[in-house]
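And now, chain A:
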Amino acid sequence: MTSHLPALVVTVPLLTAFAAFAAGWLRPKLCFPVGLTGLGITAISSIWLLAEVLEAGTVTYELGRWPAPWGIVYVVDRLNGVVLAAISLCAFIQWISSRASVKSQFSDRIGAFYGLELLFVTGVMGITVTGDAFNLYVLLEIASITAYALIAMGGGRAPLSSLNYVFMGTIGACFYLLGVGYLYIMTGSLNMADLASILQGMRSSQAILVAFVIIIVGVWLKMGFFPLHGWLPNAYTHAPWPATTLIAPLMTKVMAYVMMRLVLFLFGPEYSFGVLGLKDVVVWWASLAVVAGSVIALSQKDLKRMITCIILIEIAYMVGGTFLGNRSGTTGAIFHLVNDVFMTLCVFLAVSSLAFRQRELDMDTMEGLFSEMPFTMGALVTGALSIVGVPPTCGFFSKWLLLKGALEAGHYEFMVALILSSLVCLVLFFRVFEAAYFGHGERSHGHHRMREAPLGMVVPLLVVAIGIVALGLMSGEVISSIIEPALPRGVL
Partner candidate 1 sequence: MDRILEVVIAKYNYWIYIVLMMIGLYGVIAKNNLVKKIVGMSIFQTAIILFFISMGMKKGATIPIIIHGQEASVRASDYINPLPHVLMLTAIVVAVSTLGVALALAVKVYKEFDTLEEDEILEKIRKS
Partner candidate 2 sequence: MIWQLDLVILTLVVICGIGSLMIKDLLGAAILFGAYSFMMCVLWAVMGAVDVAFTEASVGAGVSTVFFVAAVFHTTRRTKD
């Protein structure tokens, strides 16, 4: 059975999605347990797969038993093994936590909602595990289409934001497809490993250069990297909470993973960093994006929108870290990606539990939350500290590596941007905590006391919060045994 693990991590959520959708028509009560079982199996098998990869090295799985360039293969190495484990755990935890709010908001279309959520998980898992450039596009579209629909369920302005996302997302995916077309016409192959070996001999080709640029721009559009981020804050803010907590931690991170996979493995570090000479430009640009993201985040009043804008900063870290092109920077970027899945999940889940009890999330209505919802606020503090980068949370260690990488590469502007944005995050969260902690006593009239969120939300939240600290404490081991060996040889 272990040899089939790469297929299982994608097909189990897929089959579960069908089961959940059918259950929605026949027995709506079964939707939740069916999905829970499916995601549980997925999480277990992806962790098992990671263990397998750590022990035996890269695992390859031929779908339909067709060998590599002709058929589609799944390739799991350390890089996507760890991303897979993070994604599946995140989806599992989110599934438990979102039960109450899905039930209250979408009782008449529960099967469709759960089915789409599971299909989204299938999409992101498939994107991560695949070793075929075109297969990635198809899975990307699955993840995107389900994300459009889930986001548009928010009511009010949500359909408009989602439609905006449709346009930007489709342009991004089309750019990616066009880039794959340019690669195909020059090489005749679609398999990533095969492409990488053919591209070794085509260093000076214009068409490959254009393919690189188009693919990266397409992926950046999907990631919401700074000048192309227009769709992101609106889409995530107007989405309903159960959709935001699933999509916000996963979609942009998975696209960041795709960027790393393409830059580091498909085109190879010598080409991406050496031949092109775009490295320094991108790092400068990422620094600019970090600053711009901080400014955008500072200007928000709504809590949900504010934490959404923090994603912009995190994405810029990952782009910058990847394009630093040295060992510490790239390791930092990968580690930050994994951390960010959990940090974002923690913060979003915490805020969603606040929203579950209280509809409006203005800074002014947050007084006295610490005494009323101590566990939720505790988890929010942990997540916030991790985003700011305070030890012993995991966010500190990845930021430290990024700083080290920037110092080694001589990119002082990236260091400045990193420190500046950490301060901005501190200010942002301090505003929230100040309102929530010190506002006690001068309660506005008619404001009833809030209860702690239901147990089904608090327990997953606390698990994530503890996980962040644990990941921070184990960071040395994780980096040295998983992430550093994952880097390709060319990264010095």
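The candidate set was assembled so that all candidates are chains of the complex that A comes from, given by their letters.
Here is the rule we go by: a residue touches a chain if its C-beta (ideal position, glycine included) is under 8 Å from a C-beta of that chain, and two chains touch if they have at least 3 such contacts; residues count from 1.
Computed from a predicted structure; not experimentally measured.
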| item | value |
| --- | --- |
| Single touching candidate for chain A, where 1 or 2 all sit in one complex | 1 |
| Contacting residues of chain A [partner candidate 1, same complex] | 134, 137-138, 141, 145, 148-149, 152, 156-157, 159-160, 162-163, 166-167, 170-171, 174, 177-178, 181, 184-185, 190 |
